[in-house]
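Removed: one protein chain of the complex. Kept in place: all other protein chains.
Here is subunit A:
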Amino acid sequence: MQNERPAGVVANAHPQRWGDRLFQWTTLFFALFVLGVLAAILLTLAWSAWPAFEHFGWHFLVSSEWNPVTLKFGALSPMVGTLVTSLIAMLFGIPISFGIALFITEMAPDWLKRPVGTAIELLAAIPSIIYGMWGLFVFAPYFTDHIQPLMTDTLGVLPLIGPMFQGPPIGISVFSAGFILAIMVIPFIAAIMRDVFEIVPRTLKESAYAMGSTRWEVIWRVVLPYTKVGVIGGIMLGLGRALGETMAVTFVIGNAHDLHLSLFMPGNTISSTLANEFTEADGKLYTSSLIALGFLLFVITVIVLSFARLLLMRLERTQGGRKA
């Protein structure tokens, strides 16, 4: 605490120093408050989830049974649902975000960069529940009528992965949820990719062009290798978002506690289960099991987000303190 003054400022031995002290300690208090929030969330959730963990033990993680009547709870179905929807979101989201970031940083003329960038970023500002409504009433029916039959006819006949693309045309499904998640995470991933692409030194690109590289070769062999740590960080950040998204998923996933091989069947995720059942849960064990789900989700996202931030910070450090 002895070095709180910025470099170059001489000690201020004025009678007013108590004001400085007070102000400084107040700001420090709230800085530590931020740390306290994370600790409080983890401890509170762990404490309230403990009855469920104690009662079910490791069985909680591997059982897919979820029955409030017999008080048997297992987290497998929502955990699988969370991972599968996020995986679908990443499968669509990563290449599209990459394309958008490339277009904005390398291809678009200057007058187009800002408007396109802003429009894509505004996608991130639209509330989750709006995606949910649109997904349920507009996207899902269209998808079921026009795209799902196409996928069943083509991908559904393939060996091994075929059964994943067969299923009834219900509209609300794990696949719809994953796809809508993809659209929701695209602006986040694209914005970070754009930011990290912009730190590539101009001379590096120019020398590659001077050697006769095409634009794509410059992007693929110079820009991407140079920024790969930051790109992975951005992807992890998008994954963190997808894992925790609630309302959009709750609307379109169907909220069924079943495990199906087919992606076109209803399912659930941790957050959709919480949104649907938390206020209706009666009894300590039911509530505790739901909080245990929340605890698992929080731990998973904190790990993913920490990893993302570490990677982005590593890139920042090598690039002289630019914040991604």
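Throughout what follows, contacts are C-beta pairs under 8 Å (C-beta built on N, C-alpha and C of every residue); 3 or more make two chains touch, one makes a residue touch a chain; residues count from 1.
As a convention for this text, contacts and distances are computed from a predicted model.
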| item | value |
| --- | --- |
| Identity of the absent chain, which is to be given by its UniProt protein name, from "Phosphate transport system permease protein PstA", "Alpha-ketoacid dehydrogenase subunit beta", "(2Fe-2S)-binding protein" or "PTS mannose/fructose/sorbose transporter subunit IIC" | "Phosphate transport system permease protein PstA" |
| Touching residue (missing chain; options A:V69, A:A125, A:L160 or A:A210) | A:A125 |
| Residues from subunit A at the interface with the omitted partner, ascending | 1, 3-10, 12, 14, 16-17, 19-20, 22-24, 26-35, 37-38, 40-41, 44-45, 48, 95-100, 102-104, 107, 116, 118-120, 122-123, 125-134, 136-138, 183, 186-187, 190-191, 214-217, 219-220, 237, 240-241, 243-247, 251, 271, 274-275, 278-279, 290-291, 294, 297-298, 301-302, 305-306, 309, 313, 323 |
